[in-house]
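Right, one structure below, let's go through it.
Here the complex is missing a single protein chain, while all its other protein chains stay put.
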Amino acid sequence: MVQAINNALDIMLEEDKSVVIYGEDAGKEGGVFRVTEGLQKKYGEERVFDSPLAESAIVGAGLGMALSGLRPVVELQFDGFTYPAFNQIISNVSRMHNRSRGMYNVPMVIRFPYGGGINALEHHSESPEALYAHIPGLKVVIPSTPHDAKGLLISAIESDDPIVFMEPKRIYRAIKQEVSDEKFSIPIGKAKVLTEGTDVTVVAFGAMIRECQKAIVMAKEAGISVELIDLRTIYPIDKETIIESVKKTGRIVIVAEAPESFGVGGELIAIANEEAFLYLEAPPRRVMGFDTIVPLAKGEPMYMISPDRIFYEIEGTVKF
Amino acid sequence: MVQAINNALDIMLEEDKSVVIYGEDAGKEGGVFRVTEGLQKKYGEERVFDSPLAESAIVGAGLGMALSGLRPVVELQFDGFTYPAFNQIISNVSRMHNRSRGMYNVPMVIRFPYGGGINALEHHSESPEALYAHIPGLKVVIPSTPHDAKGLLISAIESDDPIVFMEPKRIYRAIKQEVSDEKFSIPIGKAKVLTEGTDVTVVAFGAMIRECQKAIVMAKEAGISVELIDLRTIYPIDKETIIESVKKTGRIVIVAEAPESFGVGGELIAIANEEAFLYLEAPPRRVMGFDTIVPLAKGEPMYMISPDRIFYEIEGTVKF
Amino acid sequence: MLNTLKQPKEKIIKYNPEMIFENFDPREDKILRIIDNDGNVLDKELMPDLDDETIIKAYKSMFFARTADEMAVSYQRQGRMYTYPPINGQEAIQVAAGLLIRENDWLAPAFRELAIMLAKKVTLKEIFLYYMGNEQGSKFEFANHVLPICVPIGSQLLHATGIGYSIKYQKKDEVVFGFIGDGGTSEGDFSEALNFAGVWQVPVIFTIQNNQYAISVPVQKQTKSVNLAVKSIAFGLPGIKVDGNDFFAMYSAYKEAYDYARAGNGAVLIEALTYRKGAHTTSDDPSKYRTKEEEMEWDKTDPLKRLKKYMDKNEIWKENEEELIEKYKLEIDKQFSEAETATYPLSDIFDYMYTEMPEILKKQKADFELFQTWKENRK
Partner (left out) sequence: MLNTLKQPKEKIIKYNPEMIFENFDPREDKILRIIDNDGNVLDKELMPDLDDETIIKAYKSMFFARTADEMAVSYQRQGRMYTYPPINGQEAIQVAAGLLIRENDWLAPAFRELAIMLAKKVTLKEIFLYYMGNEQGSKFEFANHVLPICVPIGSQLLHATGIGYSIKYQKKDEVVFGFIGDGGTSEGDFSEALNFAGVWQVPVIFTIQNNQYAISVPVQKQTKSVNLAVKSIAFGLPGIKVDGNDFFAMYSAYKEAYDYARAGNGAVLIEALTYRKGAHTTSDDPSKYRTKEEEMEWDKTDPLKRLKKYMDKNEIWKENEEELIEKYKLEIDKQFSEAETATYPLSDIFDYMYTEMPEILKKQKADFELFQTWKENRK
C-alpha cells in the first residue's frame, strides 16, 4: 500500500504543479513509513518538504495554501498526533467553503496512518474516524487495499472539498497486490461489496477487511454465507449499498477497531434501522474496540479484533 | 441555571481549599455568562482567576494541578472554543489515570456552555457531546435544569475522574426553578425518567428537554403517551434505564441538536437494538441537527429543533 | 566549537527606507511615534512622504469607518443586528495598512478589522449582513483576496502563513496582511504561524492590534514579556512596536514592512499600541473591568482627533465635517437597508457544505421540507 500511495502522489505531483506535499519528516526522509520516499528528490524541496513540528500549523497553513491556488496534501505523522490540528480541521478547514458561501474551495488532503496492531507506543494505534466523520464539511476516506488506496487518493487530491485520508498502517506493507501504474480513480462516497452473500452483511473498512475475510472463510466452513462490504468512505456514508445488502440478508455486523461507544457502529445500526427495519431478523451487532485506551503491545492482542472474534459474532447473529 | 451553577461552585470553593477556578474572563468579570460572578471577590484571586487566552494551556495546566493536589474547575468560554484544548483532553486528561496505572487520579472538571438557539456568531452554538463521549476515560455530563446542574456539578467536582461538563447556554436563564441552597449531589451515570408513558420513549438532554416537554403536550392532545428520559450523563451512558423504557414502549425517538451522523442518536439506536430488539415495534428515529455547520442567527430557526418537529417525528413513529 | 543554529546569515534584499525597524528595537521597548497627541510632529526625519490628498483620504477613511462603526452599534441597540464588535479607536492602524494593500494582496482578518476590510472593497452591506446573522455577508462581491471573518482566535494567522507560501511558490508579487489581537498572542497558533512564516520566509505582515484588552482581561495578564513586538525574536522575525493611534507612525511602519516583505525578505511583526474605545462586543459591559479614568486618559490619544489636529495645524483639512457625516450616514443607512431585506432560504444551510451536495444532505433537506409541508397543512 505504501508504494501505491507513493505512486498516486507521484502521478499527481507530475500532473499538477499546484500539488505540494509536506509534513514532519515527509521531505528528505520520505516520512517515517517512507510513503513520500523519493518524491523530494524528484520534485524538489519547494514541492515536497519537511515542516517544523506543529500539526496545527501544518493543517492551518495548508488551508491557506488551498485558498490561494495550491492543492496541499499534508501528512500528519500518526493518528494520535492529529489532535493538535483538531481545531484547525473542525473550525476552519471543514468550514471555509460554507463560511465564505462558496467563495473559497478547499482542495486539500490530510493524510495520516491510523489503527493498531503494530506493537507501537501510546498514541500510535488510534482509529479516530468517528471523530472526523462527525464533523460537517469533511469527507473521510479509508482504503483497504493498495489498489483502492491509489484510486481513492487520486480522487481525494482532485476533489475540491477537504478530505481526511486515513491509511491503515498495519497493512501498509502486508498486502501484496499488483497495482496499475496508470492514473485511475475510485469515487469517494461509494462503498464496495467485496463478497456477495445471503445470511449476514458484514461492514468494515481499512485493516479490518482482511480480518473479516479470514472470518468469512471460517463462516463458510460453518455454512454461513457472508456479504462483505468495504465502506471505503466513512462520510458521506453510502447508505444505499448498506441498506440494499441488509434488505437481502436481514442481518448486519459492523467491525471496526475504534472504541465502540459513539463510534461508526452506532451510525450503521441507525441507518439499518431507519431504512431496513422490517427486514431485520436479528439484532445488529458491533464488533468494535473496548471503550478503553488502545493498550501497549502486550495488551494489544486482546484489544485488537481477531478473525475468530468476528466469526464468533457472525455466528451469534446468524444463530439468533 | 447560572445561579445554580454559581452556587455549586461557591459551595465547593467554601468546602474544599483545593478547588480552584479559572478560564478566560472567569475571574474579575465572572465569565461572559456571569457564571462565576462574585466568586473572585469572595475567594481571592489565587482561587478564582482570569487566565491568558489559550485553551490548550487552560486544560493542560489544569491537568498538572489535578495531578498535584488541586481540584481545578476550568471554564472554556464556548463549545466552539474547546477544540484548541482537544489534544490535551484526548491525549492527556482522559488518559493520565490509565497511563500511570492508577498512580495519578485526575479530579478535574472542564465546564463550558454549549448549544444553539441564542442568535450567536459562528462557533458559539455547537453541541460536541458525541466527540467527547467517544473519548475513553472521560465522563460527559449535561444538565437540563438548574437543580440538576447544581447536583451534577457538585458530583463532578467531587469525582476523581475527569468530567466534561456541558451547560446548555440557551436555558442558562430561561428556566425559573427554586433550588435548595444546601449542598446536594446527583449521581453521574444515571438517566432520569421525567415523564412516564407507554407509547414511545423519547430520549433527550440539555436544552432539548424543554422542547420535548412542549412536544409531549402536543402528543398528549393527539392521544399519544410519551415516556421522556433525560440522559443527564452522555458517557458512561445509562443503558439500563433506556432499555427498560424501550421494552415497555417498543418505540424510541432521540432528540439532540448536534449533527445527526455519528452523533448521540446512533449510539442510542444501537443500544436499543442490542438489548431490546425483539421489543421494537417501529424503527427508532433521530430528531437531530443537519449534517451542516450550525447556521448564523437568520438560519438558526430552521436548524434548531422545534417542539412541532419533535411532535411530528413522535407521531410518525407511533403511526408506523 | 559546534554551536546551535548556525543560521546562514540571510542577505537582506534591498528595500526602502531600511531604517525604522533597526532603530526601534522592541527588546529595549522602543516605540515608533511620529506625532504627539496634539498633532505636533515629533521627528521630521521620520515623517512619511505623503501628499495632502492622501492624508485627507486617510482621514476620511478613518472617519467613515468610525461613523459606520457607531451606527452599527446603534443598529444593534435597536435590535436590528446581533452582536457587533466595534473597532472604534483602532482606525489609524487599519487605514494605514489600507493605503498600502493592493487588490491582489491578501487580508486574513480576525473580527475587528472593519476599516481595512472596507479598504479591500468589502462592502458595509456585507458586514451588516454578517452581523445580522447571514453568511452571505462573507461572500465578498467586490473584494479580492480577503478571507472571511475568523472567530477562533489566532487560527487565521496560520492561513496567512500558508497563503504566504503559495505566493512565494507561485512567484507572485503579493503580500499578506494577517491581523490578531493582544489576547490572541497567547494562543499556540500565533506562535506556530510566526514560526512557520520565519522558516518559510514568506511575505506576511503580522499585525497585533494591542487594544489593551481581551474582553475583560488586560494585556498585562496575557504575558510577562516587555511588549508584544518582542515576541518576533522567538521566531527570528523583525518586530516593531508602534503607536497605533498615530496614523503617520503606522503608515511608516507598514511601508517599511511592506517593502521588506515584498522584496522577498520574509515576514514581519508589528505591534500596534491602541485602545478599544468601545465595548468588546455589543454584549459586553466594559465598566465591569476598567475605569472611566483610564478611558479618558486613552481618549487623549484618539487617532482621529490626533490626525485632525495635525491637519488643522498644517491647514490641510478644508471640508465641512457635519456635511460629511450626513453624507456618510446616508450611505451607511442605504447599505444597511439593503442588508436588511436579504432573505435566508433553507437551501443556504445546505448548499455550501460541499462543492457538490452529497445524498445524505439532500435527504436531510428533503425530510425537512416534508416536515415544513406537514406544518403548513396543519395550520
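Note that the chains are named A, B and C in the order they appear, and that numbering of residues resets to 1 at the start of each chain.
Simple rule for what comes next: contacts are C-beta pairs under 8 Å (C-beta built on N, C-alpha and C of every residue); 3 or more make two chains touch, one makes a residue touch a chain.
Values in this document were obtained by computation on a predicted structure and should not be read as measured data.
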Among the chains presented, those that the missing one touches: A, B, C
Among B:Gly117, B:Pro136, B:Pro168 or B:Gly289, residue touching the chain not depicted: B:Pro136
Chain not shown: contacting residue from C:Gln76, C:Thr123, C:Gln136 or C:Ser186: C:Ser186
Omitted-chain contact residue, chosen from A:Glu122, A:Asp160 or A:Glu275: A:Glu122
Residue of B:Ala54, B:Ile142, B:Ala256 or B:Ile310 in touch with the missing chain, whole complex considered: B:Ala54
Interface with the unshown chain - residue positions in chain A: 24-25, 28-30, 32, 50, 52-54, 56-57, 80-81, 83-84, 119-124, 260-261, 290-293, 295-300, 302-303, 308-309, 312
Where the unshown chain meets chain C, residue by residue: 1-7, 27, 29, 31, 33, 36-37, 186-192, 195, 198-199, 201, 210, 219-228, 230-231, 233-237, 241, 266, 271, 273, 275, 297-298, 301
Chain B residues touching the omitted chain (full complex): 20, 46-47, 51-52, 54, 56-57, 59-70, 72, 87-88, 91-92, 96-105, 136-137, 139, 159-161, 189, 236-237, 239-240
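Operating definition for what follows: only the chains that are shown with their structure count from here on.
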Chain separated most widely from chain C, comparing mean CA positions: A
Between chain A and chain B, centroid-to-centroid distance (C-alpha), Å: 30
Distance from chain C to chain B - Cα centre to Cα centre, in angstrom: 36
Whole-Å gap between the CA centroids of chain A and chain C: 39
Junction residues of chain C, two or more chains touched: 135, 152, 188-189, 348, 353, 360-361
Touching two or more other chains - residue numbers and ranges from chain B: 80, 83-84, 122-123, 261, 290-293
